[in-house]
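For chain A:
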Amino acid sequence: MMVQSSPENGSLREGIFSIPLHGPVAMTTVPEIRKVLLGAAKKRAVKEIRIDFSRVSKLDTSGVAMLVETWRGLARRGGALRLSGLSENAKRLIQLARLDQIFEIRDEAGSRIEYGS
Partner candidate 1 sequence: MTRLVQSLGAATLDQLAHLGRMGLFLVYMIRGIVKPPGKFWSVIKQIHFIGTKSFFVIGFTAAFTGMVLGLQGYYTLSKFGSEGLLGSGVALSLIRELGPVLSALMVTGRAGSAICAEIGIMRIDEQIDALECMAIDPYSYLITPKLLAGLVCLPLLTAYCDVVGIFGGYLVGVDLLGVSPGAYLSGVENSVVWKDVYMGMVKSLGFAVLMIWICTYKGFYAGVDDGNFGPEQVGRATTNAVVLSSVSILAADYVVTSILL
Partner candidate 2 sequence: MGHRDLIDVCGLNSHYSGRQVLFDIRFGIPDTNITVIMGVSGCGKTTLLRHLIGLKRTRPEQIMVDGQDLGKFNEEEMRNYRRRLGVLFQSGALFNSMTVSQNIAVPLKVHTRLSDETIRIMALIKLNLLGLAEFGAFMPSQLSGGMRKRAGLARALAMDPEILFVDEPSSGLDPITAAGLDRLILELRDTLGMTIIVVTHELESAFRIADRLIVMDRGCILAAGSPDEIRASQNERVLQFLERKADTAEINTAGYLSRIMGNEITRSGR
Partner candidate 3 sequence: MERRRLELGVGLFLVIGLSCLGYLSFKLGDIHPWGSSDYEVHARFSNVAGLKDKAAVTMAGVTIGQVKNIRLDDGQALLTMGIHKDVRLEEDVIASIKTMGIIGDKYVYVSPGASEEYIKPGGMIRDTQPPLDLENLVSKFVFGNVEKSKQ
């Protein structure tokens, strides 16, 4: 196992909650990450959530389901969910689930600019 995602290091700036995840986003880790993401999605101050996947080693269906829940919480208030740094496999998984329409997926380059420093 890689380092567990420690979701505490998310930051809120100007209504944008950015959070980098690392390690596996899979059935064993999703319950903890979900709490943070849903908590953020509930906050009125949060207009957008950006999740950086560039250091995520594995994404499985439970992770996708968690993203759906987060997106749903945001979308009710007109917010958006942006994913960046997704690996090829993760993108395919999201496509396989026919959910690539609802998340805003940024390509590798975009994400590097966003979270470069």
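We adopt the following convention: contacts are C-beta pairs under 8 Å (C-beta built on N, C-alpha and C of every residue); 3 or more make two chains touch, one makes a residue touch a chain; residues count from 1.
Regarding selection, all candidates are chains of the complex that A comes from, given by their letters.
Remember, predicted model here, so these are calculated numbers, not experimental data.
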item: Touching partner of chain A in this complex, picked from 1, 2 or 3; value: 2
item: Residue ranges of chain A in contact with candidate 2 within the complex; value: 26-28, 30-31, 34, 60-62, 64-66, 68-69, 89, 92-93, 95-99
